[in-house]
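Part of the complex only, each chain left as placed.
Letters A and B name the chains as they come in the text, with residue numbers starting at 1 for each one.
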């Protein structure tokens, strides 16, 4: 079902974990449809020094978050803005059609982390729009 | 371990070697069309009738009440659509449950679009139907009750005899999808007051593409697949002789070994359940603890997602299944897990283990150890678990 690259990133996820006191953190997704992704960025002088992720989701979700972090590590913020879900999918040699939405999550998580960084530092990143607010896990439970 | 550990017998079973051997002559030598007149085909007709007897015997029916189909799905469709049409003049109301197989649910949804009214009974947290709910749901217009004998995901076995008695008392026909039950637990269509019952070959070590529908004598049931005069003109299409023979053989073997095998599997299952619940935190068993198929265990692991779990198990050569939305390709996780009241995110982290005749205690141990490691690993990766730990830390502070 998955390509070799997807399986590799699933089995050996790169940059999995968290960054204490990160410059920017982005969490996207919704527990209801099962996909939650969080990306931590450590940015210094507009350069992404370090990046980590955590993901609750399928194989494709894990692999795309892993790949997305690899693609932005060491890059400038501007370059990171070009890491779209398409770029991530291409880097993984493709995803099954039913799993394309998982790669969108990676793009969204990255942009949410960048937004958080921009907000904290009072700067504007060209082309970046405010992410949809993430519904907290607890609220989901209460709703039930 | 470098051999696959297959723990997904509810999805399908291997066809037994002896079953395949029984089938083989009917492909290349005794291949004749049973409807033909020459003696060469006569033996095939006999082979079919022998298989029919074996199937009938397995559920306490008469062989004249058994009709072969292409599988459990067709049997479910036929029973429901057929009765709906044949008894239309009596009413248009059907009762089923929220946790049926899609073969029943989607057929009922189709009927709803065509002027029928369907009541979907809710089940309790263990997946059981409350007989009182059934009683209350029956109306003047109710023509059919369809409640599965045992659930394919959570393994819960229904109080089918009680439900059947209620149907009978109300004069309503009672269908049960017994695809997961036949060959695993004892069934008697008379004692259980069952009027129609669906079976599938490939769930009991028989071939795929073959099944049967039991139709109690005297029940009007139109053809679902129209064609030649096969199956007493009730099911058209050249008889699938090799598969019918294999199905007969498989069901015979399943019934013969049922008592011993279900005891053995239930012991493995209980060991597995006990160990998992004890050794993996934030974990629950889905389905009834007692009224459950001997070969089924279904767990939910909080904070993790089922597909990832399955892939990691697969990497350890373990084949299992999940009710996660990510696996099903739809946005919603299993309707069965939602039906027993699990919140979405817990339903997501579900794992179904369904045992078979080849599974051993060693394999259970290997599964348990693997699960412990994998669940921990996935939790490490989970933002939900991170949030949970932080919240806990806050509370403790």
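Throughout what follows, contacts are C-beta pairs under 8 Å (C-beta built on N, C-alpha and C of every residue); 3 or more make two chains touch, one makes a residue touch a chain.
It should be emphasised that the depicted structure is a prediction, and the values quoted were computed from it without experimental measurement.
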Next item on the list: Report, per chain label, the number of copies making up the whole complex in this file.
Entry: A x1, B x2
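Throughout what follows, only the chains that are shown with their structure count from here on.
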Check: subunit A to subunit B: how many Å between their CA centres?
Finding: 39
Notebook entry, point to check: Which positions of subunit A touch subunit B when the two form their complex?
Noted result: 2, 7, 10-11, 13, 16, 18, 27, 31-38, 54-59, 61-62, 98, 137, 140-141, 144
Note to self: Show me the residue ranges of subunit B that touch subunit A in the complex, using the header's touch definition.
What the structure shows: 303-305, 307-308, 311, 315, 324-327, 329, 331-333, 343-345, 348, 380-384, 386-387
